[in-house]
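A single protein chain has been omitted; all remaining protein chains appear in their positions.
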Amino acid sequence: MAELTQQAGTAPATPVSRPGRLRWNAALIAGTVLLVVTGVVVTIAALTMLESAEGLSPDIAQPASAAHWLGTDDFGRDLFARALVGAQASLLMALAATAISMTAGVLIGTAIWTAPRRVREFALRIVEITVSYPELLVAVVLAAILGAGRWQLVVAVALANIPATARLAANLSGSIHQRDFVTTARLTGVPRRALISRHLLPNMAEPLLIQVAAAFSTGLVAMSALSFVGLGVQTPDYDLGRLLADALPAIYSRPIEVVGPTLLILVLSIGAMLIGDGLAAAADPRVNRTAPRTPPATTEPRQRDSADAPEPAESSAPVQVRDLVVRRADGTPLVHGVSFDIGRGEILGVVGESGSGKSLTALSLSRLLPEGLTAEASRLRVAGVDLLGRTTRRELADAVAMIYQDPGTTFNPALRMGSQLTEVLRVHRGKSAREAREIITGLLEDVHIVDPPRLLRSHPYELSGGMRQRAMIAAALAAEPSLLIADEPTTALDVTVAAGILRELERIRDETDTATLFISHDLGVVEELCDRVLVMKDGVIVEELSAEQLRSGEVTDPYTRMLLESVPRLSTTPGAGA
Amino acid sequence: MTTTTATDRPRARRVRGGSSWTSFALRRLGGLAGVVVVAVVVTFVIVPLIPGDPAVSAAGPDATVDQIARVRAQLGLDQPMFDRFLDYVGGLLQGDLGHSFSLNAPVSDVVLRRLPFTAALAFGALLVVLAVAVPLGMAVGALTRGGRRRRLDSAFGYTTAFVAAIPPYVLATLLVLLFAVTLQVLPPAYTRSQPGVSMLLPALALSIPSICLIARVVRRETAVVLEQDYLRTARGWRLGTVRTALRYALPNLLTSTLTLSGIILVGMLGGAISVETVFSWPGLGLGVVNAVATKDYPLVQGIVLVLAVLSALMTMLVDILLGIVDPRVRGGHHG
């Protein structure tokens, strides 16, 4: 929440404090071009068109013509020239206000974090308090105090904007401060000023730049709003706000007077917004990622390759995969025709480095391939459900359940565990909330959760990784799936916890006849748990081994050997437990 | 075989504990008190800084020097600053915000009369904003996820940027031009006999820019949420698009959306200043503009104070709502 609140509402993005080169994108380019071109045009206009913009002339209240593109006003002044010259004033004023508020805000925000703790806490409270006053109201009061005029308006708008910037800067520097390199710098006695300029500011650059764009466009609009209510620039000085405020009452009789200033405000403001957008997008690669046109993921039947071996005998295994190919949207295959079976109560391990296609294979089986990938196969069946044909959600839920690597985010942080864990039972089994709760409580006990009711009341963040993973297994079992896919389920857990999870999987194999597909890059784990192992590399199965073969090192493929040798054999206890 | 390790016990912290709520609420109330105290001091100090002698304005254009002196005494302006501050605070404690000389009425009466108008407008606009912006942003976010439908994405991006860039009072005037003057289907301004109908245009004028801003945020957040692991989990449970969206995507968008709507609501109290002027909407925003114009110093003080407290209240309400929606906020993962 803290990250969002600071964004002053305009260009919120998740601040990513990763210094690096600016990644240009369409919005950024468009906004910059818009602002630069407008800036150059209005600056030239302010130098050359002053006389027609400000001098009295006898051509009063003329309509638009070749000589006066937007006509003239009652003083005989050219409205087009006035709009341009006014825009130059607005541009400079908005830039000045932005510069003042950014400088002051950043200074305050970063200084807070280099101050002693008491001072810091107090200053943070003050900043919080000042942020909760409406900016425009503050600007109105300040403008009333300072009186009408250009610099007064700049100061009023700038001061009103300082709290928001200060808070952003304080939050940013707060989060950076807790990082190692700053701590190190502090411990090694880097002076405060150097700390700010060398360590803090560069890491805050991107969100602050976004804030600059936001401050500029809100400042522009705020200044014009103040002019509109009579507190801004007063004639004979003028900016866009003044021009607009004066022209607006005539919109019903002489709408042309409104056109110039409105367009210029729009152009400047949109330019700033686009830059803000562009910066935000550049800072946050998750959004606006350039991806080719990506059709939704599909799974399709595929003709058997003629080069392949003849159709094998009808298998009775619950999980049957034949000639599975996964392609990117541009046709590049990522998995090249993989075939395997998993028997009832069998744990099949799939190992390989990242990018070997092991996860894609699993995702194809669960029909959860990411956008833009297509899977084809000549056969893809789980417990009689043909995954190549049309399936209902319920059939799928009954057929396949997944357990993921736990980075702490596999559960919805907004819902209590009970609500999430019982979801499958309620949606697919038509159980009442109470029944579902009872069932899941039983399953949680089965996976050795000590106090299931308490877990069900908890939110995910209140649980440890091990507990979450056990809960995940319970949820997966709730569907009584024919195939359980465990995709690196222990990778994120520490060794003892991981061992517990592995024991649960073993227990499931022993107590139910669920087929399990266990994916891992850790041969040691696979060796301990699995009945059979597939080794994948570059989308191809390079070797199939039994657990015994693996354990005794009877591998033929050099890749498998390499994998095997790279396993640090510390945690494994060969022969134990088996 | 007992395999449960110590780390697998639910950590004994903040599970629907009464204490977490109490301390959370206390923290928020403390913040509110801070805002109020600062507002009281600041309004007292700042308003006399407004140039122009309030006694002169109060006494009227043809007043003599003696008359002005008498008015000054009446307004208590001849008292030392500190005494005036004590008077001011003492009055506030009794609900007395002073006396408006331009209106010849207690400031509290004027504020109470105008407050419902501002509140109705701001909340009405906020409802419109949330009702439109959240579905819109989610829809666009979902449709354009992973870089799909780039044309829709940029159309949405540019349109919302364009509309949000229109100064609110220009937008208000354009709305009047369209709905009240050309189509003649809505009242152009506050009409005493039909306050509800005449609120439509101002609420629209106030909400459209915010709709654009919030829809952009929701779109962005949707894109982020859709990439989250728990959405993959929900998809793995085959919960269906609607259930997934409502139970898994929406609540996680709400945190950021609510946070933002708090800011936007507070911003609306400010934005109302120019919109209320266009529609002669008798709210506090127009009130403060008129009071500044007439140098009605007690009235400026009163309205600014009330608006400040109101925005602090709003911020607090949003915080509490956030605490309900997102338990992490309550736990002090904040700031």
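Residue numbering begins at 1 within each chain, and the chains themselves are lettered A and B in the order written.
Everything below uses one rule, namely that contacts are C-beta pairs under 8 Å (C-beta built on N, C-alpha and C of every residue); 3 or more make two chains touch, one makes a residue touch a chain.
We adopt the following convention: contacts and distances are computed from a predicted model.
A.B. asks: Suppose you had to identify the omitted chain by its UniProt name; would it be "ABC transporter substrate-binding protein", "NADH-quinone oxidoreductase subunit J", "Cation:proton antiporter" or "Cell shape-determining protein MreC"?
C.D. replies: Options "ABC transporter substrate-binding protein", "NADH-quinone oxidoreductase subunit J", "Cation:proton antiporter" or "Cell shape-determining protein MreC" considered; the missing chain's recorded name is "ABC transporter substrate-binding protein".
A.B. asks: Of B:257, B:290 or B:311, which one is in contact with the hidden chain?
C.D. replies: B:290
A.B. asks: Please pick, from B:176, B:217, B:234 or B:273, the residue that touches the omitted chain in the full complex.
C.D. replies: From the options B:176, B:217, B:234 or B:273, the contact with the absent chain belongs to B:176.
A.B. asks: Which residue, B:73, B:86 or B:189, contacts the hidden chain when the whole complex is considered?
C.D. replies: Answer from the full complex: B:189 touches the omitted chain.
A.B. asks: Among B:26, B:41, B:81 or B:105, which one is in touch with the chain left out?
C.D. replies: B:105
A.B. asks: Touching the hidden chain in the full complex, which residues of chain B are there? Just list them.
C.D. replies: 51-53, 56-57, 60-65, 67, 70, 100, 102-105, 109-110, 113-114, 124, 127-128, 173, 176, 179-181, 183-200, 203, 277-280, 282, 286-287, 290, 293-295
A.B. asks: On chain A, where is the contact patch with the chain that was removed from view?
C.D. replies: For chain A, the residues touching the absent chain are 55-56, 60-61, 74-75, 148, 230, 234-236, 246, 248-254.
Keep in mind that, in the parts below, only the chains that are shown with their structure count from here on.
A.B. asks: Give the list of chain B residues in touch with chain A in this complex.
C.D. replies: Per the stated touch rule, the residues are 1-5, 7-11, 13-16, 31, 34-35, 38-39, 46-47, 49-51, 145-148, 153-154, 157, 161-162, 164-170, 173, 177, 181, 213, 217, 220, 223-224, 227-230, 232-240, 243, 247-248, 251-252, 254-256, 259-260, 262-264, 266-267, 269-271, 273-274, 277, 288-289, 292-293, 300, 304, 307-308, 311-312, 315, 322, 325-329, 331, 334-335.
A.B. asks: Considering only the defined contacts, which chain A positions touch chain B in the complex?
C.D. replies: Counting only chain A, the residues touching chain B are 1-2, 4-5, 8-10, 12-14, 26-27, 124-126, 128-130, 132-137, 139-141, 144-145, 147, 171, 174, 217, 221, 224-225, 228-231, 241, 244, 248, 251-252, 258, 262, 265-266, 269-270, 273-274, 277, 280, 284, 286-294, 366, 368, 370-372, 393-394, 396-397, 401-402, 404, 407, 409-415, 423-424, 427-428, 448-451, 454-455, 457-459, 461-464, 466-467, 470, 472, 475, 479, 496-497, 499-500, 503.
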